[in-house]
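In this view, the complex is presented without one of its protein chains, the others remaining in place.
Take a look at chain A:
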Amino acid sequence: MHLGLRRLGSTPLTLKSFLTYGIFLQHVEALEILLQGLCGVQRERLRTHELCLKSAPNLGAVASEVRLLCDLEQTEPTWTVRHVGGAMRGAGAEQISVLVRTMVESKVSKNVLRLFYALGYKLDHELLRVGFAFHFQRGAQITVTVSSVNKMLKLHSTDEAVPVTPGIQLVEVTAPASPENYTEVVAAVSSFCEYLAPLLHLSKPGISTRVVPTAAAATASLMLDGGGTTL
């Protein structure tokens, strides 16, 4: 499981947790049924254009990277700037089964791409994420997103995007936290992710993973059950 810390301005730090291993497309429907049962809320559609910008050579004390996210599901597309920091290191980081990174986000008006180009940033790559999300309370305010990652064949052409890894989708789990309740939120998110174990293999980035052997059986079971059981 990959966890990251995200600071949203004056709001609490946010833990960002996502799986380093994807889920096969044929198991996504089963995952959705499982999540529906676990969360007890309706899913929301997700369609986000993500632009990764990097600083021009020699600009900045260090080379830097920033992500611009455009939510295409809204009537009027809305923009967010996201900065993801380096991973937490040291003896403490080695001992936990998660990777911790800081993340800061800001909602911005639509001129943001022009602004960063003017400030000397260049487009490194862009992606289109398509899928769904669940937002619910379970020991912490948790968000689970399941999405395909797609690349654009032409610059900014979100209508012409193809999957980067056909047949595989990315699952991400996020929750806000503060320095005071960090451990409780970690426990809540970890505990929740254990329910996903039949379908997903959880591992720390850098450690090779494999298809979880129970995925096919778990999928079959969930599809037969129809997803009517709340866990």
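Just so it is clear, a residue touches a chain if its C-beta (ideal position, glycine included) is under 8 Å from a C-beta of that chain, and two chains touch if they have at least 3 such contacts; residues count from 1.
Quick note on the criterion: contacts and distances are computed from a predicted model.
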Protein name as given in UniProt for the chain not displayed, "Mediator of RNA polymerase II transcription subunit 20", "Electron transfer flavoprotein subunit beta", "Geranylgeranyl transferase type-2 subunit alpha" or "Rab proteins geranylgeranyltransferase component A": "Mediator of RNA polymerase II transcription subunit 20"
Residue among A:75, A:109 or A:183 that touches the chain left out of view: A:109
Interface with the unshown chain - residue positions in chain A: 7-10, 55-62, 64, 66, 81, 83, 85, 104-109, 111-112, 114-115, 118-120
